[in-house]
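Here the complex is missing one protein chain, while the rest keep their positions.
This part shows subunit A:
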């Protein structure tokens, strides 16, 4: 026996979790695409977080804009300027803050709703399940873009509304996934043993079901962030995002580029940076998510 006898069970449990995490990390590190995506993400998040330190926010102010309208890339403005003469590089950098925030929070909201509904439906079964799954079906068949547009017009435009719109429309698939996983866990005899020991619903859900479902939820969150960022861009592009020019997002940049007829003016530097940024971030999240998935779901691991 290698373990010290005096260690408390709680400490032992934590050490076991630490070991499991280390083993998982080794698996993850073996996948080049996952590592690459993670590295990319870390760089982007660092840039977004450090934007106030690295740059001056006043550059976003239309009144203080120093450049001419739609200037081509130059030494002063590496990615050119927009119609108001603001640096596109600065806009893209600050846009990352907005897009990532909305992406993360909306994904968490969506997965959170999905997980709770999925677990409750599977755990209680019968009419609870029937009721919840009908609601899920309702949201599943609702055209999410239309619902999001409707919500954004009813509520005050702003970041909160965008997050809510995305969160409310994108949870049904994760609810179905979590429900399926919960059903397989609930069928295990150790759930029955726990009930026979006297465990109530809360005990079974928190001690047995949730820890078993969490890995799946985690993977899904990673994958959901990417699609939430795309959804945010779509809504902003349609003019439903935050109207404040001091708080640009990649979607709203694309919108103003379109409104300012950047294509006709030949201002490719106005269109490409936000577009490419969206593509890269979504790709990075997807690569990370897939790698995580294969670590946490051994069935996907190749022989």
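Throughout what follows, a contact is a pair of C-beta atoms (placed from the backbone, for glycine too) under 8 Å apart; a residue touches a chain by one contact, two chains touch by 3 or more; residues count from 1.
Going forward, contacts and distances are computed from a predicted model.
Visitor: For the chain that is missing from this picture, which UniProt protein name fits: "Carbon-phosphorus lyase complex subunit PhnI", "Cu+-exporting ATPase", "ABC transporter ATP-binding protein" or "Gluconate 2-dehydrogenase subunit 3 family protein"?
Guide: For the chain missing from the view, the UniProt record says "ABC transporter ATP-binding protein".
Visitor: Quick one: which of A:112, A:173, A:199 or A:275 touches the chain that's been left out?
Guide: A:199
Visitor: So one chain is hidden, and I want to know which residue out of A:125, A:211, A:243 or A:266 touches that hidden chain in the complete assembly.
Guide: Only one of A:125, A:211, A:243 or A:266 touches the chain omitted from view, namely A:211.
Visitor: At which residues does subunit A meet the chain that is not included here?
Guide: 1, 3, 5, 7, 9, 12-13, 16, 188-190, 192-200, 203, 207-208, 211-212
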